[in-house]
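Missing here: one protein chain of the complex. Every other protein chain is in place.
So, chain A:
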Amino acid sequence: MTVTADTGGARRAFGQFLLLGGLLLVAITGIALVVGISVGIGDLPIPLATTFSAVTNRMGWTAIELNRIHETVIWDYRLSRALVAVFCGAGLALSGAILQSLLRNPLAEPYVLGISAGASTGTVAVVILGLGAGTISLSAGAFAGAFAAFCFVALLSNGARGGPDRTILAGVAASQLFNAATSYIVTTAGNAQQARDVMFWLLGSFGGVRWPEFALVSVVVGFGLIACLLHARMLDAFAFGDETAASLGINVGRAKLALFALTAMMTATIVSMVGTIGFVGLVVPHAARFLVGPLHVRLLPACAFTGAIFMVLADIASRALIPQQVLPIGVVTALVGVPFFCLILYRYQRVS
């Protein structure tokens, strides 16, 4: 009896392992496909097969003769850009999913809560006031700003003894405050060229990203994804609020601090590279929840995957919608995100 139970369990575990491997393969193939399409689109169209060959050439697996210009465009510009978009989308979607669970509010995400605004203030302070230099110090500045914004929201919503709804209002205040701070720094300390650059960057742009940015964002979001997955069951236990979570044996204060710090870290890294991209963290978790249900062990990987695809598609749209011109990526995500936000707001109010 126990033997059959054990082999049954083992077979089930093996089945789950196979399913997991299969899903992972599908996910990677899907992401590779949209990345390939993204690399191919632009002033110089590049066929998918060329991109594929360029990658296998560089890996040392093949030695196919390719157009030198194609290879340069793929390696020096478009591939790093597409891959950064993959990790940015995944990171923002994960952050949104975590914030929605912990704050128990379907409208929570880094952009709505002012964390992105805080991160941009921190980045602008580093760029224009010249506090340190380089990718790492940009991220550090962004993190400081994101964390400041988060503390502001946390203090304001706790001080107001509010439920999750208050958090959104506190986030609105934080957005206003930090956007004002950003504008203040730009107008008082920056020159005209800097002001223009910052304005463009604030709406989100993958234009400047290369391999160093890819290295940093892949490590940070990769770490974030693993850390989130380890907390998946804990996030489920927050479904009925802090009190129930505590009665299930969770150290609520410590868990929340760790998870909030994780979202601040991912958001800050992303904002310091590509600016504030709104609504990805809002739209994607809802879409993922619709597909795989509310359990985090499935929801979080689904968010990472959907967010990655969504962001690469948004980047493609930003380059392809208007010929010879690149739209800020934040404009594209907002065009998709705002109607979605309205829909959730409408439904949420009817439920409560």
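Convention: contacts are C-beta pairs under 8 Å (C-beta built on N, C-alpha and C of every residue); 3 or more make two chains touch, one makes a residue touch a chain; residues count from 1.
By our rule, contacts and distances are computed from a predicted model.
Entry comment: the absent subunit's protein name, as recorded by UniProt, is "ABC transporter ATP-binding protein", drawn from "ABC transporter ATP-binding protein", "Aldehyde dehydrogenase family protein", "Cytochrome bd menaquinol oxidase subunit II" or "DNA ligase (ATP)".
Contact with the omitted chain, checked across A:237, A:266, A:280 or A:334, is made by A:237.
If you put the hidden chain back, the residue from A:15, A:212, A:294 or A:339 that touches it is A:294. Among the residues A:36, A:89, A:106 or A:145, only A:106 touches the chain that is left out of the figure.
Contact residues of chain A toward the unshown chain are 5, 13, 101, 104-106, 230, 233-234, 236-237, 239-241, 243-244, 246-251, 293-295, 348, 351-352.
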